[in-house]
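Attaching a single structure in structure tokens format; questions to follow.
With one protein chain held back, the other chains of the complex are shown just where they sit.
On to chain A.
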Amino acid sequence: MSDQSLTSSAAAPTPSNGPMLAADGTPLKKSLNRALRRQKTRALMLIAPLLIFILVTFIAPIADMLFRSVENQIVSETLPRTVVAINEWEPEETPLPPNDAFEAIYRDIFVAAEEKTHTRLGSRLNYETTGISSLFRKSGRAVDDVGERYVDAISDALPDWKGAGPWAVLGDAAHPALPGYNDAWKDFARVSTASGDDPATEKPWELLFVALAEELRAGALNEYDGPLGTELAQLSTALEPVAPVDYRAAMVEVDEDWEDPDIWATIKTYAPPFTPGYFLNAADMKYSADGIEVKQESERLYGMLFQRTLLMSLTITLATILLGYPVAFLMANLPMRISNLLMIFVLLPFWTSLLVRTSAWKVLLQQEGVINDLLVWIGLIADDGRLVMINNATGTIIAMTHILLPFMILPLYSVMQTIPPSYVRAAKSLGATNWTAFWRVYFPQSVPGIGAGSILVFIVAIGYYITPELVGGTTGVFISNRIAYHISTSLNWGLAAALGSILLVVVLILYWTYDRIVGIDNVKLG
């Protein structure tokens, strides 16, 4: 045994076949990994703070935001009974859902109104069909009275039941013969507890009366063997003469919109927990009875905005190339002392607040502004023919070109600095004129700088917000302004998330195309 191990270990370092072994007999790969592990761990430790920071404050919120673009649990959470009740209903066959659905929506809106979540859902569904918001608000106010006759009947028969006591007993027992009641009790208990009250002493909701009454009317007592059996029998008898509540009629009485098939179709469409609705909306499309269709011309907005954002970003990128290239060229070819001075001028805008710079453009560009005054004074334009250069696309392009110019100049400059002057000299010595030497020798080598600057400027421009907001008016705003509007004003975060996701995808596609055409290796920052 010991003999054998001795020979095998002696033979180990240089096996004729199999993996390469280290001097101590472990596989070389493993040994190398072990040697590198410390290095890797150290590297990981060094980036860990930033990684965690980015994950927590950036990646996770963005992922959550993107998730919101398809997430739609608000409907099934706020209207759980209704979602079940209309599950089988086909809007194409019958315009309105079965009566069960009306009872379900009554109960759901009742609970939602107690929880004050019905307005939130109303606003959400209002994005899809206008009018739902007010419908829900109105229903939330009026829904208390729908089951009044059951409340009266029960209170009259057993005055004790006006208080909390018996309801809590029933609720705690949670007898399987009363599923509807148990369901309502669960909501009652949850809402009471959430607002810091004890459900055992809290005044019972009308919904509890209605739920119990419906159970009793449906003959639940036949199988009931829980507590308060005699009281329930009494109530059952007392309820017999009471006319049943017609929930459909009651809801229509609350608001006649409940008879509008569109409302129900909308609820049905947005019942699932995930929806492409926001994306459809962001692409100027919508769900309808006939499936997905493009919105009417007058309602289309986002396609135009995306197109405008891309076109204007492209214009701005071209403008920065045209203006920035000569400056970068000059800086790269001047002596260090002068080019450093120029560099300060290029960077100067960075040291001034973005808001100040944009506001300065407002002063310069407006119709009674400095530039128009100057042009009128020179006589280039008539006093009544002052140019409109602000609160439109022109204003946005001018201001953003100015603001983004350094992003073009800096990469261009650093790339140009790496082009040795001997190339142009060589070209000239070979007989090329100044222009040919520039165009055929210098320019191709500066293209990576143009690429880097363009990517930088274009991607920054495509998501720019503050400058278009301030000087863009209505014709010069970008998609980002619309996203900001949905985030902070209309509170339609799902749509904002969908628009943001589309923007992200567009940028990625452009990046990919750029990589395919120009090659990302050809982008240098110096």
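One rule holds in what follows: a residue touches a chain if its C-beta (ideal position, glycine included) is under 8 Å from a C-beta of that chain, and two chains touch if they have at least 3 such contacts; residues count from 1.
Just so it is clear, contacts and distances are computed from a predicted model.
K.L.:
Can you match the unshown chain of the complex to its UniProt protein name from these: "MEDS domain-containing protein", "NADH-quinone oxidoreductase subunit C", "Ferrous iron transport protein B" or "ABC transporter ATP-binding protein"?
P.N.:
"ABC transporter ATP-binding protein"
K.L.:
Pick from A:267, A:305 or A:427: which residue touches the chain that isn't shown?
P.N.:
Of these options, the touching residue for the absent chain is A:427.
K.L.:
List every residue of chain A that touches the chain not included in the displayed model.
P.N.:
Missing-chain contacts on chain A: residues 420, 422-423, 425-434, 436-437, 440-441, 444-445.
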